[in-house]
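This is the structure I have questions about; it appears just below.
Shown here: the complex without one of its protein chains, the others still in place.
So, chain A:
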Amino acid sequence: MASEPSTRQRLHSVIDDMELISKELIEQLAMPKSQKRADAPDTTDLMELLIEKDSEIKELLKIAEEQEKVQKVMDGLRAEVNKRDGEIRQLQRALKEAETIMATAVYQAKQKMAAIKQAQNNRISSEELIKYAHRISASNAVAAPPNWGPGDARRPYPTDLEMRHSFLSMGTFPETSASTAATPALSRMYSQDSQPSSQHHHQHQTPPQHSLPHHHHQPHHKWGEQPGIPPTYGWQSSQEPSLSLTTHHSISDSLKGYSKEEDDVELMSSDSSSSSSSDE
């Protein structure tokens, strides 16, 4: 389909025609009559053609005037379209950002749902958790005893001394019976329990069943009282009857829900976290 010529092209065409006609007319007028060609067009015809082209130009100019008005409307429409394009691009950016945020939120929510599902499948009773919490806090591993101060040799972890006297270093474990330990060191340690001490309660003579290392050093010796025997600075060693009572009990006793132990646990748990970071 041949496209129609534009108004501009038609105007150029008419102007070119007028130029040719005016040139021919001027040549005809300037040439002497003797030199005129026989087939030369008449000047009257040329002038009529020129007038016709001029009227054609005037019509085209009227069309151009109308097109100018339409062009102004189109320019306004184009500006509005560009403005909408900018808004659409801005909206697209915002939607993309929202999609990213929501994808992240959905992913995290799915992870949490998976964790909830796992927790529901592997249920743990609250009593068991509380028992473990009591056990941990009873050994003063989460908070220092109330009477602990700077310079106190007690630590929340087994010291070198305690480890040397432990069953791990000796390679044997105590029997469950009431018999004393096989090793001489332990026997010495436990023999101290039978001696009267004004500072410690010794209610438990048999080696206890322990799973925690620092529980091995339940006998408590004051520094200087037993020459030749290294002192124990067990974290559980305490001059307070309440705490020594706690540390003398075995795990099984502690799990029975000893009320005083619970009080001690509550007291110790209420303390702020231990800031003891120095080692011996």
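In this text, a residue touches a chain if its C-beta (ideal position, glycine included) is under 8 Å from a C-beta of that chain, and two chains touch if they have at least 3 such contacts; residues count from 1.
Keep this in mind: contacts and distances are computed from a predicted model.
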Hidden chain of the complex, named as in its UniProt record, picked from "Nuclear cap-binding protein subunit 2", "Mediator of RNA polymerase II transcription subunit 9", "Dynein light chain Tctex-type 1" or "Sorting nexin 4": "Mediator of RNA polymerase II transcription subunit 9"
Among A:Ile51, A:Ala103, A:Ala119 or A:Ala133, contact with the omitted chain is made only by A:Ile51
Looking at the full complex, which residue from A:Leu77, A:Ile130 or A:Leu168 touches the chain that isn't shown here? A:Leu77
Given the full complex, what residues of chain A touch the hidden partner chain? 3-8, 11-12, 15, 18-19, 22, 25-26, 29-30, 50-51, 54, 57-58, 61, 63-74, 77-78, 80-81, 84-85, 87-88, 91, 95, 110, 113-114, 116-117
